[in-house]
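Below is the structure I would like to discuss, written out as structure tokens.
A protein chain is absent from this complex, but the other protein chains hold their places.
Chains here go by letter, A, B and C, matching the order in which they are written, and residues are numbered from 1 within each.
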Amino acid sequence: MTTAAAPHAAPHAGHAPMGFWRKYIFSTDHKIIGIQFLFVSLFFLLVGGFLAMQIRWQLGFPGRPMPGGGILPETMAPGGVILPEYYIQLVTMHGTFMVFFAIMPLLVGVFANFLIPLKLGAHDMAFPRINMWSFWTAFLAGMIMLAGFFVPDGAARAGWTSYAPLSARPDLSGASYGQMLWCISLVCLGLSSILGSLNYITTVINNRAPGMTWFRMPLSVWALFITAILGLLALPVLSGAAIMLLFDQTIGTHFFDPAAGGQALLWQHLFWFFGHPEVYILILPAMGMVSDIIANGSRKPIFGYHSMVFAIVGIAFLGWMVWGHHMFVSGMNPTLGSTFMVSTLIIAVPSAIKVFNWMGTMWRGNLHFHVPMLNAVGFVAMFVIGGLSGIYMAATPLDMFIHDTYFIVAHIHYVLFGGSLFALFGAITYWYPKMFGRVMSERWGKIHFWLTLLFYNCTFFPMHIYGMGGAMRRIYDPTQYDFLRPYQPLNQFITISAFLLFATQLIFFVNFWWSLFKGKKAEQNPWHDNGLEWTLPSPAPHGNWERVPTVYRGPYEFSSPEVAEDYLPQTRKLPTDREPVLAPVAGA
Amino acid sequence: MHTAQPHKHPNYLLIWLYLFLLTVAELGLAFELPISRNMKLILLLFLAVWKALLVALFFMHLKFERWNLRILAIVPLPLAAILILAVITEHIW
Amino acid sequence: MTHAAVAASAMRPPFPAERGVDVYNKKLGMWVFLGSEVMFFTALIGSYVILRFGAPGPWALPGKVLNIPVTAFNTFLLICSSVSMVKAYAAIANGDQKWLKIWFGLTILCGAGFVAVQAYEYTHLIHHGFLPSGYRDGSELAELAAANPVMYGQAVAGLYGSTFFTMTGFHGFHVTCGVISMLYLYVTRVLPGKYTKDDHAGVEVVGLYWHFVDLVWIILFTIVYLI
Partner (left out) sequence: MHWWLPLKASTFAGPIDGLFIAILIITGIAFVVVEAGLIWFIVRYRRRPGRKAFYTHGNARAEVIWTAIPAVTMVALGVISNHYWVQIKGRNSIPPNAYPIAIHAKQFEWQITYPGPDGRLGTADDFTVRNQLHVPVGQPVVVHLSSEDVIHSFYVPQLRVRQDVVPGMDIKAWFQATVPGDYELACSQLCGMGHYKMRARVTVHTQADFDAWMKQAAQAGTGGTGS
């Protein structure tokens, strides 16, 4: 039994100064990789946003030439008028880019990479080189997906869910190469996620600083850890399914081809078996980081830390048993539907724990509304709407009516924009100083938050009403239907709000870039937080610590009566603190 | 120093012999036999699982690992079972 | 250096860690990776089970299309390679360089043999008209199937081909990856004698992968060839 007197001063003599390429491009430093992910996935977020704007133009003003649309080729929008086949490509690629190349890498690629070693007190990830490959395969996957727009017949056009047999048959969908690129890209992305997850899991299990016990880990790390497990086990299923689909398209297999005995529903089962854990991949890290930010902004310990951890685990675990709620009316066995309904409804319970514990954290706090806190509270307020709309769809008879309507589209955006993206705006602002050594503008951050909140609700809330009216998703021209024509003013309102929403995001864009070069220099601990990362200079140096810190307490000791100031860093040793006992690590 | 308590290596050749014999038994089952198809199926699956367990427990040393690594190793199995069983009910109802 | 110090410098993460699951990073990483592999094969094998269960006609009888004796031999090869792998590991755990080289080399040979036999099997099958899309029109197998639709599972030949080639193909791909990485380790580390009694993580980790591939084959052989 040794004590925390670390047996190893960090052997970092090997980190000689490196050239630009090794340092910023083929870097193995987890922070640089996180930042690489940040730039690339923000780019894809922007791409997804552009696609959304085109979708909205067509829905608000069907058949009218899109301003600036004239630059698009004839095969997409002759004279700026969007074609039906281009519209489906837009929807497909919007969903795909947003889910797989914007939100997932933003949450996991950026923050798992950046935060796990910093918050646990490690020098780097367990496998830095694998980590680098994880980024580059993700980048490659994104490029392959983007290439879809430039091949003959255009991009994939079977929805982000790529339901077979439409997706398997170029003659029926009209997309030949695009659909294949979609599969190839997702196989690459799956590989990237698996490599990443493997790294995160190993790092969390093995590479924690002395004293950083499981229940002293910040909730962000807990969430990222559980997310990594979800990613590790869910993405291979998607890869497998995508490979089968690719084979159906290319070498003539018949997995999803009913004419030869294949099963169309098999694709849906495989896709959603992956897909529902995937949506929790898209929310759990957001929840974790929001927990950190809310505790900080409230200057209070998180309310019910342990139940927050169990709620994360519970959501993740239940998340494997609910995939069928996407298939209630797919022709699936209705008894199976009942089972899936119950398991889906049960997920509201751990979610309730999280929501009410966030509120409990704010209760009697000393709320400090910096930009991250604003966004975190916005997250709670908006995620609840999205989560509650999930209950409508979980009830099978009701889902029969609202399935594949704009009610679902509203749900998607409330959980993914109102949830994940708000959390990301908060998290990016929060850890920006540690990434770049500068602080983002507080004033513009606030303006961005309030305008986003306003236009976001104007854009997506009316979609509930539109969906209740029975408006179907993925419809190129709603005015084809008599019963939808009266809704056109509503659609125009949504479209205009969406444009304003997009314009508001440019504030964030400018703030981000401006602060990168001209922002206020950051202090070491600008938010007066307890986490390990704030004991490092901003930006954090290569290799993080000269000597790994020792941890004496959990991460949320705000306003502790033991000290005068309202925070108590995890590494600060009070006279009452005992040195952690460090068991020897087993060798090979 | 491999694990905290280094274990004695089991007799690997004996396990190899086991695996060999089980494979032979499986092959025997592949012939036309006076037993029902379902019986055959169950026996074959049983033998396959037996062999797989031998490999996992001895060759992969799962038998000698700590409980938490064993848990890690079996986490995916229930998920796999859930997927297959749920989808199969599709064809039984 | 003392025994413990060697172990510490070579095996530990280069920094003190909280007690995790008590295994070193690479081994833990491999186990975690194998977890994802399980799910990948679940997708493939699960699809096979589901497709076969819901198939609109009977599957071809075992041995009608596939050559069981050849594959049985292949199974035997893979089992042998697994045992030689574990013997190699046991050898180096005792510091025995000579037997490490022998057993490790044997493993590579058996693995390569497996890939070769599988390649032979594939060319043979394709030659006789068994393709991922089913029985090739006008081929020997297509004619046999036309004469004996039940025995040759004519109605579901497409599914048979799809699942057979995808599952065994991806397994073969895994074996190939294993052989290549073992060859790499053999040349760069085993032959130069870089593994020692205390530092042989590479052997153990690649061994885990290799046994897993063997394990998958045990399942595949049973459900694809025998059932």
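Keep in mind that, in the parts below, contacts are C-beta pairs under 8 Å (C-beta built on N, C-alpha and C of every residue); 3 or more make two chains touch, one makes a residue touch a chain.
Every value quoted in this text rests on a predicted model; they were computed, and no experiment measured them.
Novice: Using the touch definition given at the top, which of the shown chains does the missing chain touch?
Specialist: Even though it is not drawn, that chain still touches A.
Novice: Can you tell me which of A:Thr75, A:Ser338 or A:Gln524 touches the chain that was removed from the display?
Specialist: From the options A:Thr75, A:Ser338 or A:Gln524, the contact with the absent chain belongs to A:Ser338.
Novice: From the listed residues A:Leu46, A:Ile346 or A:Leu536, report the one that touches the chain absent from this view.
Specialist: Going through A:Leu46, A:Ile346 or A:Leu536 one by one, A:Ile346 is the residue touching the chain not shown.
Novice: Tell me which of A:Arg169, A:Arg216 or A:His276 is the one touching the absent chain.
Specialist: Of these options, the touching residue for the absent chain is A:Arg169.
Novice: Spell out the interface residues on chain A facing the chain that's missing from view.
Specialist: On the chain A side, contact with the omitted chain comes from 84-85, 87-88, 157-159, 163, 165-166, 169, 172-174, 258-259, 262-265, 298-305, 307, 329-331, 334-335, 337-338, 341-342, 345-346, 348-349, 352-353, 355-357, 359-360, 362-369, 377, 380-381, 384-385, 388-389, 391-392, 395-398, 400-401, 403-405, 465, 468-470, 472-478, 480-483, 486-487, 489-490, 558-561, 566.
Here, only the chains that are shown with their structure count from here on.
Novice: Determine which of the two chain pairs, A-B or B-C, is joined by the larger number of C-beta pairs in contact.
Specialist: The greater number of contacts lies at B-C.
Novice: Report the inter-chain centroid distance for chain A and chain B in whole angstrom, where each centroid is the mean of the CA atoms.
Specialist: 37
Novice: Note the residues in chain B that touch 2 or more other chains, in rising order.
Specialist: Residues 1-4, 75-76, 79, 83, 87, 90 of chain B touch two or more partner chains.
Novice: Got the chain C residues that touch at least 2 other chains?
Specialist: Within chain C, the residues that touch at least two other chains are 7, 11, 21-23, 28, 32, 35-36, 39, 42, 46, 50, 54, 198, 204.
Novice: Using the touch definition up top, name the residues of chain B that touch chain A in the complex.
Specialist: 1-4, 75-76, 79, 82-83, 86-87, 89-90, 93
Novice: If we count contacts the way the header does, which residues on chain C are in touch with chain A in the complex?
Specialist: By the definition above, chain C touches chain A via 7-8, 10-29, 32-33, 35-37, 39-44, 46-47, 50-51, 54-57, 131-134, 155-156, 158-159, 161-163, 165-166, 170, 198-201, 204.
Novice: Which chain A residues qualify as touching chain B in the complex?
Specialist: Touching chain B: residues 229, 233, 237, 265-266, 269, 273, 320-321, 324, 332-333, 335-336, 339, 586-588 of chain A.
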